[in-house]
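A single protein chain has been omitted; all remaining protein chains appear in their positions.
Labels A, B and C are assigned to the chains in the order they are written; within every chain, residues are numbered from 1.
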Amino acid sequence: MAGASGYAGGELLRLLLAHPDVEIGTLTAGGNAGTRLGEHQPHLAPLADRVLAETTAESLAGHDAVFLALPHGRSAELAAQLGGDTLVIDCGADHRLTDPAAWDRWYGGEHAGHWPYGLPELPGARERLVGASRVAVPGCYPTGISLALFPALVAGLVEPDVVVTAVTGTSGAGKSLKPHLLGAEVMGSLSAYGVGGVHRHTPEIAQNLSAALGSPVSVSFTPVLAPLPRGILASCSAPLADPATDTATVRQAYEKAYAGEPFVRLLGEGQWPTTAQTLGSNLVALQLTVDPDARRLVVVSAIDNLTKGTAGGAVQCMNLALGLPETTGLPTTGVAP
Amino acid sequence: MAGASGYAGGELLRLLLAHPDVEIGTLTAGGNAGTRLGEHQPHLAPLADRVLAETTAESLAGHDAVFLALPHGRSAELAAQLGGDTLVIDCGADHRLTDPAAWDRWYGGEHAGHWPYGLPELPGARERLVGASRVAVPGCYPTGISLALFPALVAGLVEPDVVVTAVTGTSGAGKSLKPHLLGAEVMGSLSAYGVGGVHRHTPEIAQNLSAALGSPVSVSFTPVLAPLPRGILASCSAPLADPATDTATVRQAYEKAYAGEPFVRLLGEGQWPTTAQTLGSNLVALQLTVDPDARRLVVVSAIDNLTKGTAGGAVQCMNLALGLPETTGLPTTGVAP
Amino acid sequence: MAGASGYAGGELLRLLLAHPDVEIGTLTAGGNAGTRLGEHQPHLAPLADRVLAETTAESLAGHDAVFLALPHGRSAELAAQLGGDTLVIDCGADHRLTDPAAWDRWYGGEHAGHWPYGLPELPGARERLVGASRVAVPGCYPTGISLALFPALVAGLVEPDVVVTAVTGTSGAGKSLKPHLLGAEVMGSLSAYGVGGVHRHTPEIAQNLSAALGSPVSVSFTPVLAPLPRGILASCSAPLADPATDTATVRQAYEKAYAGEPFVRLLGEGQWPTTAQTLGSNLVALQLTVDPDARRLVVVSAIDNLTKGTAGGAVQCMNLALGLPETTGLPTTGVAP
Partner (left out) sequence: MAGASGYAGGELLRLLLAHPDVEIGTLTAGGNAGTRLGEHQPHLAPLADRVLAETTAESLAGHDAVFLALPHGRSAELAAQLGGDTLVIDCGADHRLTDPAAWDRWYGGEHAGHWPYGLPELPGARERLVGASRVAVPGCYPTGISLALFPALVAGLVEPDVVVTAVTGTSGAGKSLKPHLLGAEVMGSLSAYGVGGVHRHTPEIAQNLSAALGSPVSVSFTPVLAPLPRGILASCSAPLADPATDTATVRQAYEKAYAGEPFVRLLGEGQWPTTAQTLGSNLVALQLTVDPDARRLVVVSAIDNLTKGTAGGAVQCMNLALGLPETTGLPTTGVAP
């Protein structure tokens, strides 16, 4: 695995340690190469004495599966040097977008191409992941938001014009040493950022929803930073296509869309999602209601941004790609309170 | 003051202690009558030995101004027993709504009537507060949300169809002994509640915006509970009336609407509000941008729900009603980090 | 299990769900009997629809093992009605103290007697737990503190006169609806409580250390409440018996005391424990140093109060009592960040 000293890398290792069919191979890092994993991930006691190698194609060669948890722009070249018989799962952004123009606008530079998109619950996605040798793991926001909205869009219950405000814990920003991520700044404060459609997850959300619907979906997305380490709560709404639509009708569409899905839970009526209930688990918790006055559908989803939002989703895709049962090694209970 | 042992009461006393023209008279409480204030508000050291009286018209009589920080439904009868020469400032909901039918739908029972609405920054509001003998202090959400949105509506820049997700600290729920407000439940978790237009602040927001515009405004409102004691960050958006409208044009409308307002700060371009910057202050921090892809205006506001959102707003109204300078005794700096 | 709707009960169920040799039987509660578990423990998705039975001997009969997670004073009568062939594991305090006078002084009333004490890492404790039919699970503070101190005492390295300040998250107080446990009170604040030796865990710590040493140990214990859901960080010190003792000597004593212990980790030199690294795991993280100026040994331990401090310790004892491998089903990685 590349990027073992970061938050996504740490969560991957936590899950892989508990995975019955995985043996953890080489761990690599960038600036932290040469140091012990225990310095960066003290919670991973069984791996404390592992020394981090340099992130190179050589050090990563010879594994059945390689996870890349790298800053965007780093995965493409590395992946090209890994053989097609190695499963490469990219937790970064490089291979998520299908449209080169979108890549250039949002990230800048040349597009590395797109890989099978690692959100099996989207229409048609699971089939492309079974047996894949390359997987692009979705962004954390797109995971929670796409799953909150596509069933209503696909069922024609809402207009393709969605408004989302998603609140997140600070691990989503990674271990970046930036002043606004310091504990003293974060605790006791709420702040919006990337407002007005400029957050890089915006085109990914639009891509997912548009692909599901088969025609363009407009997305207004506002992310908010809140004082907790993990969790995304997404508040999503869209105008009802027919103002007379009631909650029960929408509920049926979601029950149908998620029948048999092991990691999506539409909560019992009246129970709204909390991020705590998903902490450390691969679950998506959903609830919805129709607002008859505003003539909108409101759907709220909760995930753990590091688990289902990154590392859990990645392991789920690894299971599919390698032909293992999809749920192997993935917790369906949260750690609460 | 009635309700001195609660959070709104505590914040009122903190501000009134620092107010140069106020002498604090009788303090009353419900179940806590007979106990010392210091047991409930240990941060109010100078008042620690004050004993709380019963909340009755008799104990509150004889003051120039009386603040009511009571559960809704309790203010009306009490206020009726206080003479018209006493300024009565109700921090509860009883006298906020103008429409008896809305009162009955959202709160239930008979409407106590409406009083001058204590948000001086709304169009026409300040005039009604100068010299008033009764003031209805707004709810905390309506304060931050109404001020975020009315200038764009009044200027005709957006459609009257707003979508708001507002994230709040837990003091907004008061000192209620409910399981979901326990520290262990709140910390490390985000949760939505009152979704789908059922939160009681929804009609108050709609009332404010509709009154400002002069025609009905549709409001979709989702409140979210986050792990911090104080603060509301409201993410507000509406469709642009003209998709070609740019951010600068909207900015001018807000600069004009808030010119000379001592407590509203439209931040410098590119700087987005944090609740920490408003902590303990009477400020509203605002920022806005146009999302040209989604064709929406997005406005974010931050307030301290207990200060500008309740007690600070109440003191501001007291100043206006009593003919004092509006800003007397009200902090314009936050306590951060 | 009795007490399934509380925090200890929830953590027990989280661990038991992941235990390969356990099938979860009847779940009972007090005031919450008749409701669904999902209302109280939304994170335990697989058990959401279980209905809670009344806590009676009848409802608990017929299981191989019964966990009691009840307020103190409730376990004794119930346990007496459960046959000796049922393993009864009491997470409450009723059967922890060996001295009836101590019970009467600290808890009041008649002593229910003492059961094998469920901290296998204490000298001689494991032997009494293997095959036991009754187990008294230690208090959360005594777990972290006793393990931090006994090796130095037993090795004669320090005087039997220890001073401990332990900082804890708020789940240790249970789901009690008390004002000081409200989120708004807890967040952004630190407070001491039970100061001066009056906390009920004081005699339990003294009992453990005195038993290990074979002579009385004096314990000064101050608990501090901090704004986090889970975790205990104990700062423990004692005067050096010989002021010339160095850190390396003490370290050897701890390495020897904990050789082969699966859940105790003496961290690498210079690395100090954090509670985050133990979150949701059954680990105890330890570090120590000699302060030559103050002539004291300082030992710091970190645990998760709900896991190793309660439910994880209980499952570890169940494994021992039932003859299963001691580590079965118990996480040795924390959930961080």
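By our rule, a contact is a pair of C-beta atoms (placed from the backbone, for glycine too) under 8 Å apart; a residue touches a chain by one contact, two chains touch by 3 or more.
Computed from a predicted structure; not experimentally measured.
Touching the chain that is not shown, out of A:Gly183, A:Pro243 or A:Gly268: A:Gly183 (per the contact rule at the top).
Interface note for the absent chain: among C:Ser59, C:Thr98, C:Ser235 or C:Thr328, the touching residue is C:Ser235. Taking the complete complex into account, C:Glu185 is the one of C:Glu11, C:Glu121 or C:Glu185 that touches the chain left out. Of C:Gly38, C:Pro138 or C:Pro273, it is C:Pro273 that touches the chain left out of the display. Taking the complete complex into account, A:Pro227 is the one of A:Pro116, A:Pro151 or A:Pro227 that touches the chain left out. For chain C, the list of residues touching the undisplayed chain reads 161, 163, 165, 167, 182, 184-185, 187-193, 195-197, 202, 218-220, 222, 224, 226-233, 235, 237, 247, 272-277, 279, 287, 289-296, 298, 300, 302, 336-337. Listed for chain A, the residues touching the missing chain in the whole complex are 7, 169-171, 173, 175, 177-179, 181-188, 227-230. Remark: the residues of chain B touching the chain excluded from display are 7, 10, 14, 17-18, 38-39, 41-46, 48, 171, 187-188, 229-230, 265, 267-268, 271, 274, 276-281, 283, 285, 331-337.
Operating definition for what follows: only the chains that are shown with their structure count from here on.
Put simply, the chain closest to the centre of the protein, by Cα centroids, is A. With chains reduced to the mean position of their C-alpha atoms, the one farthest from chain C is B.
For the pair chain A and chain B, the fraction of shared interface numbers is greater than half, so the two copies use mostly the same residues to meet. For the pair chain B and chain C, the distance between C-alpha centroids works out to 44 Å. Computed centre separation for the pair chain A/chain B is 36 angstrom, with centres defined by C-alpha atoms. For chain C, the set of residues touching two or more other chains reads 7, 171, 187-188, 229-230.
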